[in-house]
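All protein chains but one are shown at their positions in the complex.
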Amino acid sequence: MVRFTFPDAREWRYIIESLATIVDEANFVATPEGLTLRALDPGRIAMVDLYMPAGLFEEYSVEAETKIGVVLDDVNKVLKRAKSDDKLVFEVGGGRLTIILQGRAERRFRFPLLDIAGQELPTPKLNFTVAAKMLSDTFRDALKDASLVSESVRLKAEDETLYVSARSDKGEIESKFTIEAGSLLEIDVKEQAEASYGIDFLEKIVSKAYRVSDIMTLKFATNMPLEMTFDIAGGGTLKYLLAPRME
Amino acid sequence: MVRFTFPDAREWRYIIESLATIVDEANFVATPEGLTLRALDPGRIAMVDLYMPAGLFEEYSVEAETKIGVVLDDVNKVLKRAKSDDKLVFEVGGGRLTIILQGRAERRFRFPLLDIAGQELPTPKLNFTVAAKMLSDTFRDALKDASLVSESVRLKAEDETLYVSARSDKGEIESKFTIEAGSLLEIDVKEQAEASYGIDFLEKIVSKAYRVSDIMTLKFATNMPLEMTFDIAGGGTLKYLLAPRME
Partner (left out) sequence: MVRFTFPDAREWRYIIESLATIVDEANFVATPEGLTLRALDPGRIAMVDLYMPAGLFEEYSVEAETKIGVVLDDVNKVLKRAKSDDKLVFEVGGGRLTIILQGRAERRFRFPLLDIAGQELPTPKLNFTVAAKMLSDTFRDALKDASLVSESVRLKAEDETLYVSARSDKGEIESKFTIEAGSLLEIDVKEQAEASYGIDFLEKIVSKAYRVSDIMTLKFATNMPLEMTFDIAGGGTLKYLLAPRME
């Protein structure tokens, strides 16, 4: 039987919520090495990649590769009910997933496992020319600013500066980020780059994923996808890939 | 003239809100001994019983039995407007109820009294085989958990343990409460018992009444009504009786 235990039910809640911005139901894959999930949104615009090594768990017992198909919203409803000091246990066996919240009261939630058709998603090879590290919250703010006037946002990097801008007949908005002003933590511009992305998807992703990690890494190149990586304390990662918009 | 004064307008707000989960309009009965209200919900599933002895009031002047028929929502709207340091005065006379909020400003709200047909509700005699005392909040949480999968909840007590469970084709949920784990304060099981109740009513009642009292006492027996008692500081009680659901 597969069983793994996590000390903080709340952190899992944020992870599940951030996955749920992309897909409604998905297969976690548990192997002796760790837990992964890779999923593509139904419109094939965004991909999410979760990696949680076995060492991240308090207890982790998985003997053979196991698929754990779940409705993310069902899991999320349970995790929303967790108290701040609740320990979280997942058990898989007999076609069912049991989620146990262990606090003063022990609460068991049991769901039938889903059989989700398993599409193997290859890892895309991409050459990014820009990498920038910043507070997730700073990027989230820039997206909200941009959404005042447009549904897409333009990322541009040159001279160690990142610009996030948007324009429409309603007006123009531009935010400027540099290491000097304290709004960037790191930036590496191999080659000047510019690309546009849909704000709707970006906002959904960042507004959830920033709770997993205060700091995010953005990578992009001219008219190429945007990769956003959120590090999970202890060595895991939550990574998103978002297709560019042609304008 | 009937007049009684209460030091904390907020506590009355919670009492009125908890009564309003059962009925829209009701007769308070003021006698020299104290204030009572007994009411049955229109569907005759739940009964509420409020008892506030005269000693609970800062000032209490009632010479003869007086019925005070009110629309609870009207009273509640006034009490919602109270500040934290407002003293509360009720005056009944000339067919009108005057509610006075005394803080820095003195605010008077006057309503015509209602003439509500007075059905005398007898006190039901019930033999409960289980009594459990717990934090109101703990029980409220168990109800919310259960409502994830079902509209009814099953209470079961055996071996000094209380189980709150629910099941449907969406999944199963079970919470376990014991004195050892710290989730029960007291339990007395004369005879093993099991009964189901509608979550909707329970949640409405507990989500309001827990503000009157942090601690509640549950009493039930197999397929019998559930009695929930919330003690009001100073010697009053707010008691609910809820009919079981047959399943």
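First chain written, first letter: the chains are A and B, and each begins at residue 1.
We adopt the following convention: a contact is a pair of C-beta atoms (placed from the backbone, for glycine too) under 8 Å apart; a residue touches a chain by one contact, two chains touch by 3 or more.
Since we're looking at a predicted model, the values are computed, not measured.
*Asks:* Looking at A:Leu19, A:Leu35 or A:Ala142, which residue reaches the missing chain?
*Replies:* Only one listed residue reaches the unshown chain, and that is A:Ala142.
*Asks:* Write down which of A:Ile173, A:Ala209, A:Met228 or A:Leu241 is the residue touching the left-out chain.
*Replies:* A:Ile173
*Asks:* Please output the residues of chain B touching the missing chain, sorted low to high.
*Replies:* Interface with the chain not displayed, on the chain B side: 74, 77-78, 81, 83, 104-112.
*Asks:* Using the document's contact rule, name the residues of chain A that touch the chain not shown here.
*Replies:* Spelled out for chain A, the touching residues are 138, 141-142, 144-145, 148, 170-177, 181-183.
The working rule: only the chains that are shown with their structure count from here on.
*Asks:* Need the CA-centroid distance for the pair chain A / chain B, whole Å please.
*Replies:* Distance between chain centres, rounded to whole Å: 44 Å.
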